[in-house]
Structure formats: C-alpha cells, structure tokens
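Missing here: one protein chain of the complex. Every other protein chain is in place.
Here is subunit A:
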Amino acid sequence: MNSIEIRELTKEYGRTRAVDHLTFDVLPGRVTGFLGPNGAGKSTTMRLLLGLDRVTSGTATIGGARFTDFPDPLHRVGALLDAQAAHGGRTARDHLRFLAAANRIPVRRVEEVLEQAGIASAAKRRIKTFSLGMRQRLGIAAALLGDPAVLLLDEPTNGLDPEGIIWIRELMRGLAAEGRTVLVSSHLMSETAALADHLVVLGQGRLLADSSMEEFIEARSTPKVRLRTSDPVRLRAALARDGFEMASADDGRWTVEGIRAEQLGGMAAREGIPVLELSDERASLERAYLDLTADHAQFAATH
C-alpha cells in the first residue's frame, strides 16, 4: 500500500543517462538506506518519484499511484530533497503554513512539527538567517507536516550537529517501527550502518545491490575470525593442516582468514587446544560498499 515501486525507470538529461532502467521496491516497516557515489542517480530517482523531473521512460509510483495524482500529497509522502529549497525571505512558520494550507493541515500541526524539529524558538526568524543544520531541521519539519506514511530524505544529516544526527536517527527508526516506509540517502557509511535495515545501492544510474544490510556485508566480505589462545603453536599447526593461516594481530590476538568462528571453535575443541576468546570479524559497511562501487565510481579518485 505504501511501498515505493521503481520500474525500469530511466532519465536522460541531454545525452547523459542519469538513471538507467532502474527497478527496485522500498518496503514499509524498515529504514532503507540509499547509497551510491556522487552522480549515481539517487537524488534524480527521488525527484522523478515526486514528479519534479519528467521521466524519460519507466514508472516510479507509491502504492501503485503516481505522486502527482495524490489529492493529499503531504499526507502520503514527506520529502526532504534540498534543505536550501525555501525562500529565504519567509519566516520558518510562514514557510510551513503555506505548505500546510495547501493540504488542509491545521495550523496547530505547524507548531507541533516546529517543536518536534527543535526550531520552535526560531519560528519567527527569516529562513535566510538559518544555518544549514537549522534548514535541515526545517526541511524535516516540512516532511513530517502531513504525518505521511512514506518519507524520502536526501542527505538529511547534512550540516546537523551530533545531537541532531542522533535525533534524526532515532526519529527515522521510530517512523519505520510505526510501519512507515523510510528511504534515506547518505554519503556517510557509519551513519547508514547505524540506521538502515535494508540497502539499495546505485552506480552510474544502475542498480548495484538491493538487499538487507546483513546480506550486503556478508556477501562482500571474506569470513575472518579473531581469537586469543594460550597455545598458539599447536593451534597454528592444526589450522595449517586444513590450509588456514594464523596471523598475529595487535594486542596479542590472532586472526585467521577464510574460516568462521563455529568451524574454528569445533576444531579447537576436537584438538583440545584452549581458546580464550573467539569471534567473527565483520567487515564494515564502508568496506563492503567500497568494494562494490570501486568499479562504478564515476568520479572516484584513483586508489
């Protein structure tokens, strides 16, 4: 009902293909992280979804309908695409009031979202006096105005201070937990890792990955364990028999690549080798993402 359906979506600006036959779904009840290098087509996809740009071919719908056909758009979709997209001469309150009025949202709701976004004390100030972080908060307030079931947020943590980042993380997780559809683009891997349940990754306008965060990292990292033992000599010999190599890590621990904790633990038990600590080493989202996009990064520096 409130999922986002992207089907064979294509957008060309002149001869540049910004989005290229893109197909994926964004489902409710979870936070979907939208990743990709600069120019991968994330913002374009969101703009096409909102009817701000005209699609070249394909469709982008929400619950089966085009956004531009909604009679009550702010009640359906809350969007923060560009925090700068506001007339600087208006006050924050007037900015939200004209948006609210267009969708018959009561004025008291404007006060509520100003409060929720933490900018109630700046409501009478003109937007041109706002810092980037305050503009982001205003943009988020606007997105929340109609209590929408779908949220599209393009780089919402831009310019936010650490408290703001924690605030928006909890806000988005809460919104997803209420069964809403939340699509968040970001450049910050650690931020996305802390936030998203699911990932959609683009590169040069094409879909590179659409999977859960777990699977995404799992699929792109070789297994590796980290351990501490009181008998490294015997363990090394036992591992060598099976073709694994034990490498010394810092702080007196050891790492073994290509093996999982359950496998190594079982082997150590059979051999009677004491193992004091044993854990799977998870690759970071950043590592997995960089591996995936290395070939696709249009503007990547050589490395």
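Here is the rule we use: contacts are C-beta pairs under 8 Å (C-beta built on N, C-alpha and C of every residue); 3 or more make two chains touch, one makes a residue touch a chain; residues count from 1.
The criterion applied here is as follows: contacts and distances are computed from a predicted model.
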item	value
Listed names "NADH dehydrogenase", "ABC transporter permease", "Cytochrome c-type biogenesis protein CcmE" or "Cell shape-determining protein MreC", matching UniProt entry of the absent chain	"ABC transporter permease"
Of A:Leu22, A:Ala60 or A:Ala142, the residue in touch with the unshown chain	A:Ala142
Contact partner of the left-out chain, one of A:Ser57, A:Gln84, A:Ser248 or A:Ser279	A:Gln84
Positions on subunit A contacted by the hidden chain, ascending	47, 50-54, 67-74, 77, 79, 81-82, 84-91, 94-95, 97-99, 101-104, 142
